[in-house]
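Heads up: the structure comes next, in structure tokens.
Complex shown without one protein chain; remaining protein chains in place.
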Amino acid sequence: MELLVFAGLALVAAVAGLLVIVQRHAVYSALFLIITMGSLAGIYILLDAHFVWVIQVIVYAGAIMVLFLFVIMLLDIRSEPAPWAPPDRGRILIAVLLSVVLLAELGVAVARRFVLAPAGGPAVASSFGRTQTVGRLLFTDFLFPFEITSIILLVAMVGAMVLAKKRLH
Amino acid sequence: MLETLIVMLVKIGVVFGALLLTVAYMTWIERKVIADIQVRLGPTRVGPYGLLQPIADGLKLMFKEDLIPSQVDRAIFLLAPSLSIIPAFIAFAVIPFGDSTTLFGLLSRPVPLHITDIDVGVLFVFGAASLGVYGIVLAGWSSNNKYSLLGGLRSSAQLISYELPMGLSVVGVLLLVGSLSLVDIVKAQAGVAWWFGILPVPNWFLFSQPLGFCIYFCCALAETNRAPFDLPEAETELVAGFHTEYSSMKFAMFFMAEYANMITVAALATTLFLGGWLGPIAPSPVWFLGKVFLLLFLFIWFRATLPRFRYDQLMNFGWKRLLPLALLNTAITAIVAVRG
Amino acid sequence: MSVPLSAYLILSAYLFAMGVVGVATRRNALIIFMSIELMLNAVNLSFLAFARFLNSMDGQIFVFFVMVVAAAEVAVGLAIIIAIYRNKETVDVAELNLLKW
Partner (left out) sequence: MLNSLWLIPVWPLLGFLVNGFFGRRIGKTAVGTIACGSVGLSLLASLGALGKLLARPAEARRVEQVLAPWIGAGNFQADWGLLLDPLSAVMILVVSGVGFLIHVYSIGYMREDPDYPRFFTYLNLFTFSMLMLVLANNYLLLYVFWEAVGLCSYLLIGFWFEKKSAADAGKKAFIVNRVGDFGFALGVMLLWTSLGTLRYDQVFAAAPAQLVAGGGVVTAITLLLFLGATGKSAQIPLYVWLPDAMEGPTPVSALIHAATMVTAGVYMVARSAPLFTLAPLSLSVVAWIGGLTAVFAATIALVQTDIKRIVAYSTISQLGYMFLGCGVGAYAAAIFHLMTHAFFKALLFLGSGSVIHGLSGEQDIRKMGGLRKHMPITAWTFLIAALANAGIFPLAGFWSKDEILYGAAAGGYGAVWALGAGGAFLTAFYMLRCYYLTFEGRSRVEPEAAHHLHESPPVMTVPLVILAVFAALVGFVGVPPEHGAYHRFVEPVFAGAKQVAGHAASVGEVPMAILSLVIALVGVWLATRFYVWRPEIPARMVERYPAAYRTLLHKYYVDELYDALIVEPIRRGSLWLWRRFDEPVIDGSVNGIGALIRIGSLALRRVQTGYVMSYVLSFIVGVVAILGYLAFWR
């Protein structure tokens, strides 16, 4: 049952992930990316990430991708020629080959190290991945990085405003 | 096992059906209430008191010609209405509408009256709401029409802007409960609180989080594009906003999504601030529905009373008033929660 | 049937490779950016898988931080893209070659 659900979600994620990078128009890329993220959120539930999956939906799908769509629409970007058009062909070939090598390497690494790990993993406490557990860790062991992230967000906020502000001439 | 499955399917069916029915009849209620406020009669012809009016409207929309303008981005144009309506209905999955019940002894063990109770219920509702933006923004973009695009952008900007204070306004409640599960939140509101030691009030968060409730309610109006925040549909400026190019059933879907959203936010407000299904004597779903309809009535009342905001006023109100107020509310609640 | 760790990791590696291809082949800055997000998601999946299989919450916390950084990055990155678009009327990275010799 779990395997079935995983297979379904993984298939969706994989296909959508591929479609993200071959679309001619950025809006479609964004839509497929949203689908990938959504199916990943489902997989997160399988991994007992009870808090992270909903954060994935809210932050990635709800905030980040909306921002993307916004910018795409704001900039009024037309469809571009197919990415595999002649001038880029050689580079694309190299890139794809390299990525295949990369994937192969990662596959070898996984095969050598982790293929023997017991399926399903160890039994975990019922509190694993719950909001309370995450919250407790964030405010104790990871308090310092947590506070740092607030600074990062503030800086990003100010930076985005400054960059995107219309200059008055 | 089988019983669980059947019960689950029945629950889903009942909730979905009730929601559809409520959406349909909200249109009737709205027309009637506004007519009353404006000293008119409202629909009277179709059925007694015009009760069959929604059915007639639905039929009309269904049989209307489904226009697809030639310059639209077809795939997304077709997808957008569904993207709009699905999250609106999904959100209802975690809202508890009653206490556990055996249905007068019909079932072998008590069945909780909600489809599911997950430990991130509140976030789930917000997540679903944030997904609702896509329908609008994609509808606006794919229509290939400047009014649609502007309406869509406006609408999504509004939704994103007001999601923030909305999320923050309920943090106070979450701090007091210590859980994101909506069932837990409802249960935490059981009992009676004593104001100043003499005045008994229900232990609802409306009374301990009045500021939070007000912020939530304002944001709820904005989130559902209701008056006085109905700028995305401001006819005078944008024709009909993002759904200018839509007609027939696809238009109906946007329409339904809007009303479903209204019901969702009202149900969430009931759960978070008004004690959910809790109440004496009457069965719990009755209490729940009563509170939800009270809030819906408020929605309509606001629409009939208040003029529309200007766009800059809307943004200023959200970012410069509600957001700081929500932060203040969160801070005060945190201090009280830690001290008390 | 339970899912083995390697399945998650392979999916993660595949998505990461897709992101790499996207970054290396596309000329639209926005799509490149989305490919980067895809890679981040792939990494997050690995984090969560390892967290589950090592029975350690640290991975989940890291995912949280990755998301924060991603959000910050998107905000600034999109602002930069908007600024570039205002100046050059394009988001084609092949036309942004001021750093050329």
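A, B and C are the chain letters, set down in written order, and residue numbers restart from 1 in every chain.
The criterion applied here is as follows: contacts are C-beta pairs under 8 Å (C-beta built on N, C-alpha and C of every residue); 3 or more make two chains touch, one makes a residue touch a chain.
Worth saying up front: this structure is predicted, and the values here are computed from it rather than measured.
**Student:** Touch partners of the unshown chain, restricted to the chains that are shown, please.
**Tutor:** A, C
**Student:** Which listed residue, C:25, C:44 or C:60, touches the chain dropped from view?
**Tutor:** Considering the complete complex, C:25 is the one touching the chain left out.
**Student:** Looking beyond the chains shown, say which of A:35, A:52, A:106 or A:163 touches the absent one.
**Tutor:** A:106
**Student:** Tell me which residue among A:94, A:125 or A:143 touches the hidden chain in the full complex.
**Tutor:** A:94
**Student:** Thinking of the whole complex, not just what is shown, which of C:43, C:83 or C:96 touches the missing chain?
**Tutor:** C:96
**Student:** Tell me, which residues in subunit A touch the chain that this view leaves out?
**Tutor:** Interface with the chain not displayed, on the subunit A side: 88, 91, 94-95, 98-99, 101-102, 105-106, 108-109, 112.
**Student:** In the complete complex, the non-displayed chain touches which residues of subunit C?
**Tutor:** Subunit C touches the missing chain through residues 20, 23-25, 27, 32, 93-94, 96-101.
Everything below uses one rule, namely that only the chains that are shown with their structure count from here on.
**Student:** Graph shape for the chains shown, where an edge means the two chains touch. Line, ring, star, complete, or other?
**Tutor:** Shape = line; chains linked end to end, path left open.
**Student:** How many angstrom lie between the CA centroids of subunit A and subunit B, rounded to a whole number?
**Tutor:** Their C-alpha centroids are separated by 29 Å.
**Student:** Can you give the whole-Å distance between the Cα centres of subunit B and subunit C?
**Tutor:** 34
**Student:** If you average the Cα atoms of subunit A and of subunit C to get two centres, how far apart are those centres in Å?
**Tutor:** Whole-Å distance between the two chain centres: 6.
**Student:** Of all residues in subunit C, which are in touch with two or more distinct other chains?
**Tutor:** In subunit C, no residue touches two or more other chains.
**Student:** On subunit B, where are the residues touching two or more other chains?
**Tutor:** Expected reply: no residues.
**Student:** Touching subunit A in the complex: which residues of subunit B?
**Tutor:** Touch list, subunit B to subunit A: 73, 76, 118-120, 123-124, 126-127, 130-131, 133-134, 137-138, 140-141, 149, 152-153, 156-157, 160, 163, 178-180.
**Student:** Spell out the part of subunit C that touches subunit A in their complex, as residue ranges.
**Tutor:** Within the complex, subunit C contacts subunit A at residues 1-11, 13-22, 24-28, 30-31, 33-35, 37-38, 41, 44-45, 48-49, 51-53, 55, 57, 60-61, 63-65, 67-76, 78-83, 85-86, 91-92.
**Student:** Can you list the subunit A residues touching subunit C in their complex?
**Tutor:** 1-4, 6, 10, 13-14, 17-18, 20-21, 23, 26, 29-30, 33, 36-37, 40, 43-44, 46-49, 51-52, 55-56, 59-60, 63-64, 67-68, 71-72, 74-75, 77, 80, 83, 88, 91-92, 95-96, 98-100, 102-103, 106-107, 110-111, 114-115, 117-122, 124, 128-129, 133-134, 137-138, 141-142, 145, 149, 152-153, 155-157, 159-164, 166
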